[in-house]
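The structure under discussion is supplied below as structure tokens; questions concerning it will follow.
Excluded from the complex is one protein chain; the other protein chains are retained at their positions.
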Amino acid sequence: MTKRGYCLKKIGVVTSGGDAPGMNAAIRSIVRLAHSRHLEIVGFERGWEGVMNNTFKPLGPRSVSGIIGQGGTMLFTSRCPGFKRREAVLKAAENLDRNKVVGLVVIGGNGSFKGALALSKETDTAIIGVPATIDNDVFGTDETIGFDTAVNTAVSDIDKIRDTAMSHERIFIVEVMGRTRGFLALAVGLTVGSEIILVPEVKVETLEIIKIIEESIQRGKKSNIIVAAEGVGENRALAKEIEKHTKSEVRLSVLGYSQRGGTPTARSRFLACLFGDKAVDLILNGEKNKIVGLVGSKITAVDLKESAKSTKQLDLRLLQLAKELAV
Amino acid sequence: MTKRGYCLKKIGVVTSGGDAPGMNAAIRSIVRLAHSRHLEIVGFERGWEGVMNNTFKPLGPRSVSGIIGQGGTMLFTSRCPGFKRREAVLKAAENLDRNKVVGLVVIGGNGSFKGALALSKETDTAIIGVPATIDNDVFGTDETIGFDTAVNTAVSDIDKIRDTAMSHERIFIVEVMGRTRGFLALAVGLTVGSEIILVPEVKVETLEIIKIIEESIQRGKKSNIIVAAEGVGENRALAKEIEKHTKSEVRLSVLGYSQRGGTPTARSRFLACLFGDKAVDLILNGEKNKIVGLVGSKITAVDLKESAKSTKQLDLRLLQLAKELAV
Amino acid sequence: MTKRGYCLKKIGVVTSGGDAPGMNAAIRSIVRLAHSRHLEIVGFERGWEGVMNNTFKPLGPRSVSGIIGQGGTMLFTSRCPGFKRREAVLKAAENLDRNKVVGLVVIGGNGSFKGALALSKETDTAIIGVPATIDNDVFGTDETIGFDTAVNTAVSDIDKIRDTAMSHERIFIVEVMGRTRGFLALAVGLTVGSEIILVPEVKVETLEIIKIIEESIQRGKKSNIIVAAEGVGENRALAKEIEKHTKSEVRLSVLGYSQRGGTPTARSRFLACLFGDKAVDLILNGEKNKIVGLVGSKITAVDLKESAKSTKQLDLRLLQLAKELAV
Partner (left out) sequence: MTKRGYCLKKIGVVTSGGDAPGMNAAIRSIVRLAHSRHLEIVGFERGWEGVMNNTFKPLGPRSVSGIIGQGGTMLFTSRCPGFKRREAVLKAAENLDRNKVVGLVVIGGNGSFKGALALSKETDTAIIGVPATIDNDVFGTDETIGFDTAVNTAVSDIDKIRDTAMSHERIFIVEVMGRTRGFLALAVGLTVGSEIILVPEVKVETLEIIKIIEESIQRGKKSNIIVAAEGVGENRALAKEIEKHTKSEVRLSVLGYSQRGGTPTARSRFLACLFGDKAVDLILNGEKNKIVGLVGSKITAVDLKESAKSTKQLDLRLLQLAKELAV
């Protein structure tokens, strides 16, 4: 019962998996829009762990004041391997039912949506995914919350590394995050003007890389920057191999966890606002088990199941364009 | 004649009107892609002035080294009111013909594209517009080069102002650029979490503004930020009016020219890469008098004439969303 | 009485006047060091207003978690003109005595230290000033908390404006904060490489300014940036005058409140850590009515009275150096 004198429907929100900049902005959007559409909101803490253990707190418009620009997540997060066991999922489902949560918004990436799919099979609660991950590898959306921020963080780091590369006339391999997918490496490589981009989706032979660099030096380039996703393999060995062949100094720089944090860019906040809006709408419209997304310039939704079973394609033409631009 | 032993087709590139971050990245993209597609490139300096006065320099892949991350434009720019006279346009057309320029890529905004349209009527040279302006008001593209950078610059400034607003529990009116259109104000206002957004497209009464702020204070907000486009009118008078009614301190902060400069964001660079690619392709395909653009997730082109005669619509639903998010 | 079983001495902390980046870092330093030196700490809210009205809250190590990098002040602040009246001061003194506050650390600038001096005459509580203001005009310290941050914010803004200045080959007057003193303008002007610096301490004739700019253009400079403190007078009129004489476009850009906020630089945080340390030490050593400061590379203290009565000198040799560097 509320002051308004009638029962509010209750929804939950949870952040899960690796944190991404803009998660807080998404929480704010969901909480405030749900509130103004007369829903009650609770926030589960520490990802699936919180849903399993029923640790949550009530959230209102003032609980999310001033977080739109903050990295991380006020609800904490975790990777929760235990959620792969069915008992864990059942316990979470039970908690949602007992708390009369009509909809649960899960802010996270592919791993979290696998859990969401499993959960959706055991509960009547509508499970809605809001894609937030710096990997940008969620099927059903052109872009995830946090991706634009991570790209800009890496670009800004590499702009600095370029200073050293130029001053020392060196070759740099810069490793960005991305264990299995190259969305981040591709966007970063293209926009820092890197000479070569290495992504897990495309195998490039070391000799081919060396040839490209040698030609680039012959064309008068003072420095060469290779942007490589961490998933492409042994970048330290690659550095040594290139050094051996080109007789140039080669350095490896691994961009670390700062790619995952920081104040979100305007675009990451923007997506967070819009995705939150869509998520709340879906619940109010009685839709279930969807992932919201940006497709072209529209905010849309696909089935959780479809998203989980499909693989988002990397635009290989951009790789070709980057190559041509490095001329 | 070139070293390759055959005649290269020649294209020109020019930046015109107010500068925008990413213009250099667009020049780089056009020059390098035109080069690798066997075109010769010249850069006209200082906007239409350079085309009129035939002041240009040859450009090659090395002339654009290291500029992808630099604000401003290496070709200089100017607003050129003289280009409204027909003689000026004829002189420019004559120069293009005499120099055997088969295509001219004009990087700029609406004002520059008006000139481009006039010029296109007097020459056989293909005129291709690449939209680059922080105003984002070009019909035919969802987003212009430089817009994302300007939004982020303003957001980052206002995040700082929010510190003061919170600490002093004050109301701030922050004026962002936009004499006639509110794209920048809307994107900025939404992503800083401003309490009110004022755009030239929508008239809001002062009493309505005061009412919103008073309610916001009653709901427990410690600070209020109004984001206003410069074109909405007398923001200083508004500040005084609000101060009188609410008895709260109100400050006006006008964000200045820094919105127009700075290192472009990844997204502004990304658009520059893709727009440049499209512009060169259009010329090679014999297309004429077009403006390239991003529509949804596709790079497209519309007629210069259509773009010049149409007005890009502001998405008013976002205004409504911002209001709901400020609850 | 505390858990430790003995009476802790209690100190207070308050932020007053205009906010400055690093105030939070100073609060954190004072609270944590006072705590680890077995003092109890209360925070008065909203500057002198809080001391007058006895509105305070207890502070411990966890209350200041995560604030070292946040702009603004968690204790809120205000300019409090009412504190010029003796009754107000007496009331504040009475509150300090009644609360058994043995020392009060006032974080602020000259205005706040005037209040501190008045208060020190009416109470036995030790009043210790920690200089935090972007104006850097406090006698007794080479540098204040927040100054380095404001300088960098302005430099970063002007670096962006330089892009536009270069691209349009324009003259810019950039107005930075500083109603009566030129510390900020001088540091900013020197480090952005501005062609002219105008400070309230030194009168420069308009014709002299015009002559410098004309010579600079003759030496081949593509753009000219004049950095002016807000206190030097009518910068808009100056812009028009220069435009009239040089026939160049001149633009005025007033850097606003963002100079006062934002995450503090390492140096502003560093000073905050050290000043807080010294302030707590002074109280523990029974010293009274001092302002802590950085002199050379030492952290020192001067009498409140001496600081209030003396004027910090601007190093005019730096003005001369800036001029020579703009050659």
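A, B and C are the chain letters, set down in written order, and residue numbers restart from 1 in every chain.
As a working rule, a contact is a pair of C-beta atoms (placed from the backbone, for glycine too) under 8 Å apart; a residue touches a chain by one contact, two chains touch by 3 or more.
Predicted model, so just to flag it, every value in this text is computed and none were measured.
Asks: Quick one: jot down which shown chains the absent chain touches.
Replies: Within the full complex, the chain left out of view touches A, C.
Asks: Out of C:Val155, C:Ala185 or C:Leu198, which touches the unshown chain?
Replies: Once the missing chain is taken into account, the touching residue is C:Val155.
Asks: From the list A:Phe113, A:Phe139 or A:Phe172, which touches the chain that is not on show?
Replies: A:Phe172
Asks: With respect to the chain omitted from the figure, which of C:Cys80, C:Ala187 or C:Ile291 is a touching residue?
Replies: That would be C:Ala187, which touches the missing chain.
Asks: In the complete assembly, which of C:Val176, C:Ile213, C:Ala228 or C:Cys273 touches the absent chain?
Replies: Result: among the candidates, C:Cys273 touches the missing chain.
Asks: Consider the whole complex, including the chain that is not shown, and state which of A:Glu40, A:Glu143, A:Asp157 or A:Glu201 touches that chain.
Replies: Among A:Glu40, A:Glu143, A:Asp157 or A:Glu201, only A:Asp157 touches the chain that is not shown.
Asks: In the full complex, which residues of subunit A touch the absent chain?
Replies: Residues in contact with the chain left out: 15, 19, 21, 23, 46, 70-73, 76-78, 153, 157-164, 166-169, 172, 174, 251, 253-258, 260-262.
Asks: Give me the subunit C residues in contact with the hidden chain, please.
Replies: These residues of subunit C touch the chain that is not shown: 28-29, 32-33, 35-36, 61-62, 65-66, 68-69, 142, 148, 151-152, 155-156, 159, 162, 166, 187-188, 190-193, 219-222, 263, 265-267, 269-270, 273-274, 277, 295-298, 321-322, 324-327.
The working rule: only the chains that are shown with their structure count from here on.
Asks: How many hops, at fewest, get you from subunit A to subunit C via touching chains?
Replies: 2
Asks: Taking mean CA positions as centres, which chain lies farthest from subunit A?
Replies: C
Asks: Express in whole angstrom the distance between the two chain centres, defined as the mean CA positions of subunit A and subunit C.
Replies: 39
Asks: Counting only Cα atoms for the centres, state how far subunit B is from subunit C in Å.
Replies: Each chain's C-alpha centroid was found; their separation is 36 Å.
Asks: Taking the mean of the CA coordinates per chain, how far is subunit A from subunit B in Å?
Replies: Going by mean C-alpha positions, subunit A sits 28 Å from subunit B.
Asks: Which subunit B residues touch at least two other chains?
Replies: Residues 159, 162, 166 of subunit B each touch two or more of the other chains.
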